[in-house]
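Heads up, one of the protein chains got dropped from this complex, but the rest are sitting where they should.
Chain nomenclature is as follows: A and B, assigned in order of appearance, with residue numbering initiated at 1 for each chain independently.
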Amino acid sequence: MSAAGRSPLIEVEHVGMTYAIGGLFRRRAVRAVDDVSFRVEAGSPEILAIIGESGSGKTTLARMILNLATPTDGAIRFLGADLTGVRSNRERTAFMRQVQPIFQNPFEAFNPLKRVDHYLYFSARRFAAARGRADIETRTDKALQQVGLSLAEVKGRFPHELSGGQLQRIAIARALISAPSLIIADEPVSMVDASLRMSIVNLFKTLRDELGVSIVYITHDLATAYYISDRVLIMQRGKAVESGNARAVLDHPQHPYSVLLKNAVLSPDDVDKPIARPGTSRDSADSSPAIAPSNRE
Amino acid sequence: MSAAGPPALANEGARPHQGAGGAERRFGRSAAGPDRVLTVRDLRAYYRTNHFGISREVRAVDGVSLHVDRDEIYGLAGESSCGKTTLIKTIVRAIRPPLDIVGGSVTFNFGDRDLDIHALVQNELEAVRWRHLSYILQGSMNVLNPVRRVRQSFVDFAFRHIRKPFPEFLRLIESHLDRVRLAPAVLDAYPHELSGGMRQRVTIALATVCRPDFIVADEPTTALDVVVQKDVLSMLREIQREIRSSMILVTHDIGVHANLTDRLGIMYAGRLVEEGRTADVIRNPRHPYTTHLVTSLPRIGDLTPKRGLEGVPPNLAAPPAGCRFHPRCPLAIATCSAEAPPMVDVDTGHRVACWVTAPPTASMPPQ
Partner (left out) sequence: MLTTARDLFRYNREFRIGALLTGFIVAFAALSLVSPYPPQDTFVVPPDVPPSFAYWFGTTSRGQDVFWQLTFAIRNTMSFGFAVAILSRLISIAIGMWSGYKGGLVDRVLMSINDTFIVIPLFPLLVLFYFVMRDNMSWPLLALAMACLGWSYDARLIRSIAMSLKSREFTQQSVFSGMRTSEIVLQEHLPYVLPIVFYTTMNNMNWSIGLEVTLSVLGFTNIDTPTIGVMIYWANQHTAMVAGIWWWIFFPVLFVVILFIGLFLLAISMNEYIDPRSRLARMGMRA
């Protein structure tokens, strides 16, 4: 339910991104993103999962929403204003205050040579208008508390002293300092240990429910997408092939690619019916011609 | 600096060939039945570094014992810093300073006699490698030479072992490639011209062309897309079934284990905490860590709340005393921080190291 009359938080309208690859004589156009449209409404926080494999264009789409890349077709609007119009420092700061990223690799997201807290301090100074040491530290501590950590635990530490799960939480805290309305999380848990993964995933739920932050959750993992998202958008080779309510789409996928994705997921429950057992001559799961490797080679 | 020379390996009592001389030790009569291809006994492998006067000892593998039988896929699961990659390196003897074997043994049996892989000399090792023991690594680009065509990699790895004239060797390769559903044209390509899935299938073909007795696979499909992964894994299983080799499959993905492996071992902080038939371990996990690993995974169609594990992964340079899982364990009792629990049989072939869920009794000797 969207508040009547409000511009959507993010409106992606027939967006495409075309790259040219190849040398001087054999240039080819590659459509990394091809006519994708969706919107995230303001005022009703939700988690939208964008699901795709490598080459599906999901990371390119994320970069465009973060205004790190400009679409070659279509437009992306944030609260009604086209992103290409965000140019001056002031406008960019205002945009970054509202839209923050979480990156895939927590160990790469922090400079190994610097302490992790200085990103938090900078964010507090630039986005939360904190002045003076005490104010900055208070804001930082508040943000860290929201993710289940505290400044005392984190202060003065280097990235290699912390686990992937802790680093990712610090990254989320940093993103929260500016009180954003939208967080773009690009595969935020794929590099986090399985035992720590669910605490981060649950944290996203908390962000949506208690802090009112909408999250665009980019992943290739259908199971976690099923677990926390409200809506999903499935992408294949740059195109959006299916979208809708998360549970509906993932319980009963309609598009052949969605069906393929779902069937390809390996789960511990398969121990009752694994993909290959002694006696079966050919694997029954890869009967779909779309993935038969001989077609592509 | 780490110790030079071959590590001192314990000679366990069960072997009948204890005697003087290295040759005796290397080629003893097989005592553990002819079906055991790999026996790891109480293996300890540490990284010892000395940088600027500060010495550190990272106990990556700290007392691991396991065995793999013929025609069996053994899965090894665990997260980062559990020691599984070091265990694999030790098994294939990819040991380089600062990694050092501190104790225990790794023994192979390829059909006729026991081989202590760390006591072999260079030419014996070369005869064993690839012909009897091969590996599939995580990054296919770690195996395939990027500046040589695929055919050349086959020649480099396999020609020596397949004693046939070259044209016949090529025909053999091509029919083998057909088994992994790759066209012979792949042989002419450079690795970067192939997709990730195709490269990984080439790697599997490479590792299996000599029909080895034992294959070590370290995260063979982790870098691949979900759809390609399923394809590659089923292919791996097919080939394994056909050439009847044994395999150790290392991956953190329990879903992969559920689909592929016959037995499953769970590692935590350099030790095995649970081991048994895959179906048993997944359906009835006994160790709290395994229980958490299996139940916390979200599944499509399941909306029950899941929780993450408290605490942080262990620091192998300064591991917790006693049971290494106790700081994060919901069931920990006083004994857990004092003494490490022994492995205890809880069921046929299912053993667990936990004071609370599998306390050792007098009638069940630890294995």
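Simple rule for what comes next: a contact is a pair of C-beta atoms (placed from the backbone, for glycine too) under 8 Å apart; a residue touches a chain by one contact, two chains touch by 3 or more.
Keep in mind that what you see is a predicted model, and the values were worked out from it rather than measured.
Visitor: With respect to the chain omitted from the figure, which of A:L61, A:I76 or A:M96 is a touching residue?
Guide: A:M96
Visitor: Write down which of A:A29, A:L68, A:A81 or A:A248 is the residue touching the left-out chain.
Guide: A:L68
Visitor: Taking the entire complex into account, which one of A:S54, A:T72 or A:N105 touches the absent chain?
Guide: A:N105
Visitor: Could you pull out which residues of subunit A are in touch with the chain that's been left out?
Guide: Subunit A touches the missing chain through residues 68, 93, 96, 100-101, 103-105, 108-114, 118-120, 122-123, 125-127, 158, 160-161, 171, 174-175.
By our rule, only the chains that are shown with their structure count from here on.
Visitor: Between subunit A and subunit B, what is the separation of their C-alpha centroids in Å?
Guide: Their C-alpha centroids are separated by 33 Å.
Visitor: Using the touch rule from the top, collect the residues of subunit B that touch subunit A in their complex.
Guide: 79-80, 181-183, 185-186, 195, 197-198, 201, 225-231, 233-234, 237-238, 241, 252-260, 278-279, 282-283, 289, 292-294, 296-303, 305-309, 312-313
Visitor: Under the touch definition given earlier, write down the residues of subunit A that touch subunit B in their complex.
Guide: Residue list for subunit A touching subunit B: 53-54, 162-166, 193-202, 220, 222-224, 226-227, 247, 250-251, 260-272, 274-276, 278, 283, 285-286, 291-294, 296-297.
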